[in-house]
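Right, chain A next:
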Amino acid sequence: MTNIELFLTLLGLTFVFLGSLGLLRFPDIYCRAHALTKAMTFGIIGLLLAYATHIGWDEVGVKIIVIIFFQFTTIPLSGHLLGKIAFQKNIQRWKNKPIDDHRK
Partner candidate 1 sequence: MINTLLIGILAPLVLGPTLLLISPKLKNKLGWVAMLIPLISITSIVKVALSVYSHHAIKATTMGLEWIPNLGIDFSFLVDGVSLFFGLVVSVMGLLVVLYSKYYLHETVQDNGRFYCYLMLFMSAMLGTVFANNLIVLLVFWEFTGITSFLLIGFSHEKKESRTGALMAFVTTGLTGLLLLAGLILLTILFKTSDFSQIVSLIGENSLTTIFSPNQIPYLKAAMALILIGAFGKSAQFPFQYWLPNAMAAPTPVSAYLHSAAMVKLGIFLTVRMYPIFKTLSGWNETLLWVGFITMAIGGVFSFLSNDLKGILAYTTVSQLGFLIGFYGLGTLGLEHDFFQILNHVFYKGSLFMVAGIIIHSIGTKDIRKIGGLASVMPLTALTATIAGLSMAGIPGTMGFISKEIMVSKVLELVNVNGGGVYWIFPALLFISAMCLIATSLRFIYHCFYRKTQDGSLSVHKPKLVFQLPPFILSLGALFLGLFPESGGHILNQLNSGIHHVSPSHLAIFHGFNEPLLFGMSIIATGFILFAVAQSVNWRFTGIHKVLLFETHFLSMLNGIKLLGKQIGSKLNVDKQQNYLAIIISFFVISFWYIGFSTVTSNILPIFSLEYLETDTLHFVHLVAGSLLAISSICIIAARKTISKFIALSVTGFTVGFYFMLYKAPDLALTQMLIEAAALVLVLILFSKMPKTLKNQTDPIDYTSSGFKLIISIGFGAMMTSLILIATLPSSFKHMGKYFIDNTLSLAKGSNAVNTILVDFRGFDTMGEITVLVVATLGILGMLMNKKKSTGASDD
Partner candidate 2 sequence: MTNTKSHILESVSRLIFLFIIIFSIYLFLKGHNQPGGGFIAGIAASIPLFLLAMSLGVSTVKRVLKVDSLTLAATGLIFAYGTAFVPTVLGYPFLFQKMIHTHVPILGELHIGTPVLFDLGVFMVVVGVSTKIIFSFLDVVNSKEKV
């Protein structure tokens, strides 16, 4: 477990975790879509790179590149699609203003 691998896996995993945390915590569908899809893509790509370094680039390099390419194109697209259709069906956006302790 060279430390570059460790660093990449940790990076990836934190982003995957943060993505799902965003999914849980954010108020309306649009933010959740953004959080989930963008963060998770980055997380998965990090993980894949870590996996490639772990197994060794020459053996598995091409496949990893293809998979990364797929991840990169497809996952954000699903976020976009959902946002678009939610907007079409005019799901309510989050109305109330952000909490501002100082202003009060």
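A word on the picks: all candidates are chains of the complex that A comes from, given by their letters.
In this text, contacts are C-beta pairs under 8 Å (C-beta built on N, C-alpha and C of every residue); 3 or more make two chains touch, one makes a residue touch a chain; residues count from 1.
The model shown is predicted, which means the values in this text are computed figures rather than measured ones.
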Can you tell which one of 1 or 2 makes contact with chain A in this complex? 2
Counting only contacts in the complex, chain A reaches candidate 2 at residues 66, 69-70, 73-74, 77, 80-81, 84, 88
